[in-house]
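Quick notes on the structure that follows.
Here the complex is missing one protein chain, while the rest keep their positions.
What follows is chain A.
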Amino acid sequence: MDIIKKGDWIQIHQVILKPEERAAHLPEDTKKVPLELWVKGFALEDGKIGDEIEIKTVTGRKVKGKAIKLNPRYVHDFGDYVPELTKIDMQLKEILFGGDCDE
């Protein structure tokens, strides 16, 4: 699964600025961590996850970085169900259509 073939769609990672290279006047927590970058593109060479691989992005830029994911999926969704929101919905309908606003 970790094998990357030339032409595969992958996501790479780079460290842009090490903590000591970062801008002045950062909050203390941000100062301690590097500035990192992720970008996706087609692998220009064979390799495996964790290797330094050069990619060609959709705009045609060539960028080299550590391969972290093959066919990276979108991970965002609608989250866990939030019952509090349904309570709000019920209250709103009750106030407007089934009761009085001033209790």
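One rule holds for everything that comes next: a contact is a pair of C-beta atoms (placed from the backbone, for glycine too) under 8 Å apart; a residue touches a chain by one contact, two chains touch by 3 or more; residues count from 1.
The rule we apply is simple: contacts and distances are computed from a predicted model.
*Asks:* When one chain of this assembly is omitted, its UniProt record names it as which of these: "Phenylacetate-CoA oxygenase subunit PaaJ", "Putative glutamine transport system permease protein", "Response regulator receiver domain-containing protein" or "Cysteine synthase"?
*Replies:* Options "Phenylacetate-CoA oxygenase subunit PaaJ", "Putative glutamine transport system permease protein", "Response regulator receiver domain-containing protein" or "Cysteine synthase" narrow down to "Cysteine synthase" for the missing chain.
*Asks:* Take the complete complex as the reference. Which residues in chain A touch the chain that isn't displayed?
*Replies:* Those residues of chain A that touch the unshown chain are 16-17, 21-23, 26-27, 29-30, 32-41, 57-61, 74-82, 84-85, 87-89, 91-93, 95-96, 100-103.
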